[in-house]
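Below is the structure I would like to discuss, written out as structure tokens.
One protein chain is absent from this view; the other protein chains keep their places.
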Amino acid sequence: MSDATLPSAAATPPRSASRARSESPVVQVALIAISLAFLLLFLLLPLVTVFVEAAAKGWEAYRAAITEPDALAAIRLTLLVAAIAVPFNIIVGIAAAWAIAKFEFRGKDLLISLIDLPFSVSPVISGLVFVLLFGAQGYFGPWLQANDLKIVFALPGLILATVFVTFPFVARELIPHMQSLGSADEEAALTLGASPWRVFFAVTLPNVKWSLFYGVLLCNARAMGEFGAVAVVSGKIRGLTNTMPLHIEILYNEYMGAAAFAVASLLAGLALVTLVLKTLLEWRYGDAIAASGRH
Amino acid sequence: MTAATTTFRWREPSILPGFGLALGITVTALSLIVLIPLAALFLKAASAGPADIWAVATSPRTLAALKLSFTAALFAALVNAVFGLILAWVLVRYEFPGRRLIDAAVDLPFALPTAVAGISLAAIYAPNGWVGSLLAPLAFKLTIPFTDLSFGFDGKVAYTPLGVMVALIFIGLPFVVRTVQPVLEELQSDVEEAAALLGASRFRTIFRVILPQVLPALMTGFVLAFARAVGEYGSVIFIAGNVPMLSEIAPLLIVIRLEQFDYAGAAVVATMMLLISFALILAGNLIQARARRRFGDV
Partner (left out) sequence: MTRPAYSRLLRAGLVLGAFSLCFGVVAGARAQTELLNVSYDPTRELYRDINAAFLAEWNAKHPDKKIATIRQSHGGSGAQARTVIDGLNADVVTLALAGDIDAVAERSKKLPLDWQKRLPHNSSPYTSTIVFLVRKGNPKAIKDWGDLVKPGVQIITPNPKTSGGARWNYLAAWAYAEKAFNKDDAKIRDYIGKLLANVPVLDTGARGATTTFTQRGIGDVFLSWENEAFLALKEFGTDKFDIVVPSPSILAEPPVALVDGNVDAKKTREQAQAYLEFLYTPKAQAIIARNFYRPRNPEAADAKDIANFPKVELVTIDDVFGGWKKAQPTHFGDGGTFDQLYKPAR
């Protein structure tokens, strides 16, 4: 940086401060064009494809594809799995953020890394570990069979795999936000005689509600869209253990491309709703969310 | 952090309640959901015995799959670092119609299910797809420096290692943009203006003043994109071609080993993947910590 403070030999005349922070229009247009082209190729085209292909056979076929019993079962299952996995992760995420943001203790950095761990584990491995534990050949398999309990190839397995994959999402959003807020508000409330739970519900939660909501949105989107991990533990029984992403794969494999993309369009629609909600949040509560930092 | 003399040697005192409960929930859930299952994975891998572990770990197919997964993830993360930085810059600095829309669209890969992404990408980049058919006439020879990964680009993207990269670029983009964006937004204008007033060219200002400040965030985004890309499965298998030794990614190899009833083999490959990712993420964090020390906390 020291170089920049010295006028170089080929110094150009000093520019005005207002122009100093922008590039020439040509460069601007070029950079915008590059960005747009990149987004178009990698993000927007896939999205558009989903809707174009879904509409390929007309509205009737679309309606039939998403109201067919197996599709409805898949939608129900996906909603059920998310309805269990997401609240679980909310509770754990809040607990983790409380412990990490409000207290200083040894091993905190390790704990943060461990919470982040599932994020860098391949989804396939996330499914595999539960098969190794609870599959018939797994460590707890014989015991589970003896007691007629089913985990893999049934709802609990799908939930476990989903919870594993989405484990860090809520905590990741909450921890930096709560850290940046400090604990002065809570301490004041306690001094004024509020009960601990009241402090939590009346002071802390309202303070972080938007980053919590933001984390929940991302967590939910991932929970509903997860493919690799649930594919390993699902068993793919139609109408029973097929989630929406797996149902899409099945339809695609049955030459029912339009139907596959019709169901996919529901998930893509969910993605769009997530994005719209998130953007609205950012417009209204930009500061609070910016403080919560990165994903 | 000054260590207070209390009975709790491992945590500082606080008047706030609930530490035990919060930490208890966290550690219990973490152990049950994450740590014990991963321990089972290591246990299973170890059960194979040293000779078998070595045989699986050093088999050419395993090495080729790991190499593909890690190099494709690396280059996808690099592409994302470059274009993600440009994108974040454009979003923060320029006003143009549709900026808000573009900003929102960046998060799409977070929200779009990976299988859906994979099917659409395969449809688009296949030789008879929208983009694939345009690329077909553009055959050229592409060699990536410092590796022996050189593809004679025969106009095909889907069903080649390039297809793997396309899917991984899709998956990783938001990580870079979303980590760099807030830093760019908070960048103080005075240093930039001072540099310009003192006669530094715009190019020089960007590379000497702005980039160093953004670098740690860019690095974080790069590491996140990379970590996510290495393990990605859902979107890749549809577009990869899955040819052993050529376009077969490591997670697919795990699935294949599993389908051959070779649980220990699958666990060995999985363990290798985990260990390598952790080592790389750790290295990334160290580099980042050094960068932070050098350029100040951002």
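Order as written gives the chain letters A and B; numbering starts at 1 within each chain.
Heads up, the rule we're going with is that a contact is a pair of C-beta atoms (placed from the backbone, for glycine too) under 8 Å apart; a residue touches a chain by one contact, two chains touch by 3 or more.
Note that the coordinates shown come from a computational prediction; the quantities given were computed from them, not determined experimentally.
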| item | value |
| --- | --- |
| Touch criterion as defined above, residue of A:Ala37, A:Leu72 or A:Ala136 at the omitted chain | A:Ala136 |
| Residue of B:Leu43, B:Met245 or B:Ala283 touching the missing chain in the full complex | B:Met245 |
| Chain not shown: contacting residue from A:Ile151, A:Ile175 or A:Leu217 | A:Ile151 |
| Residues of chain A in contact with the chain not shown | 80, 83-84, 87-88, 90-91, 131, 134-138, 141, 144-145, 148-157, 159, 198, 201-202, 205-206, 209, 235-240, 250, 252-255, 257 |
| Missing-partner contacts on chain B, residue numbers | 61, 122, 126-129, 158-159, 237, 241-246, 248, 252, 255-256, 258-262, 265 |
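Throughout what follows, only the chains that are shown with their structure count from here on.
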| item | value |
| --- | --- |
| Distance between chain centroids, defined by C-alpha means - chain A, chain B (Å) | 15 |
| Chain B residues touching chain A - in the complex, by the definition given at the top | 1, 10-12, 14-19, 21-27, 29-30, 33-38, 40-41, 43-44, 83, 86-87, 89-91, 93-94, 96, 100, 102-117, 119-121, 123-124, 130-131, 166, 169-170, 173-175, 178-179, 182, 185, 189, 192-202, 204-205, 208-209, 212, 220-221, 224, 227-228, 230-234, 250-252, 254-255, 258, 263, 266-267, 270, 273-274, 277-278, 281 |
| Of all residues in chain A, those that touch chain B in their complex | 1, 3-8, 11-15, 17, 19-24, 28, 31-32, 34-36, 38-39, 41-47, 49-50, 53, 88, 91-92, 94-96, 98-100, 102-107, 111, 114-115, 117-125, 128-133, 137-139, 160, 163-164, 167, 183, 186-187, 190-191, 196, 199-200, 218, 221-222, 224-228, 231-232, 244-246, 248-249, 252, 260-261, 264, 267-268, 270-272, 274-276, 278-279, 290, 293-295 |
